[in-house]
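What follows is a short report on a single structure.
In this view, the complex is presented without one of its protein chains, the others remaining in place.
Moving on to chain A:
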């Protein structure tokens, strides 16, 4: 029954975004598709975490946005991640799958950025001169490699513990000690009028309360002709089977409840959201795991996990 309802809801979400796209007017009503009711003050961030209970009752989607809007952060999601923050850099701990996948998504990021900013890929530090922000940086798994590639990196995360872990780890190496970490949110950076060449939100958007608002914040952070790269899980039968039943229940890669399938987004929906936020989808690739070789690779199969780059329109 609930499954049925979530399909209906997703459909509504999709139609809403379609309507937003087709009606060229940027009405205030469309600003928040899924307004999140934040019970109290502290805006916490976007990181990826599982909640034990149904933290965000699905009915909330139909509720009218109730006054106080506190950004796209989902508190329950945030709490999930704080619990296992210590283990970010244990390559064989809870984040093992993320570590294993990391080189694959970084190779996409690297080639997308090199191509867009016309950098020579055949050098150890091709991203030199680029100012990058990683929104929902977690323990800094993406920040550190980007710093090694020469980028000037700011990592932000709403979970303070993540920021502490990330800073403590980065300081150990002269190359990564230049990374700045801040416990804040994308919205806060927008308020501060910060601008970047590149904005990354990898495996984050499926954890935020309000994807469209989140996308808009990302767009506001990037300079004209800058690049926004988002990776997320597709809302497909395959992703339900692999990312939730497989990864959480059978393989035990992720704590149960890490992901809420209903919050996943199809590539089409993501493209529409981005378009709504003045971002033009540039390139997209699926991130696929081969259980026999134990390897992750880029593929054109976006049915489970995918990564997309988009360029901000002038």
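General observations
Methods note: a contact is a pair of C-beta atoms (placed from the backbone, for glycine too) under 8 Å apart; a residue touches a chain by one contact, two chains touch by 3 or more; residues count from 1.
By definition in this document, contacts and distances are computed from a predicted model.
Remark: of the listed names "tRNA-splicing endonuclease subunit Sen34", "Ubiquinone biosynthesis monooxygenase COQ6, mitochondrial", "Phosphatidylinositol N-acetylglucosaminyltransferase subunit A" or "N-acetyltransferase domain-containing protein", the one matching the undisplayed chain in UniProt is "Ubiquinone biosynthesis monooxygenase COQ6, mitochondrial". Summarising the interface, chain A meets the missing chain with residues 15, 18-19, 21-22, 89-93, 96, 99-100, 102-104, 106-108, 110-112, 114-115, 118-126, 128, 144-149, 172-175, 250-252, 267-268, 271-272, 281-286, 291-294, 298-300, 302.
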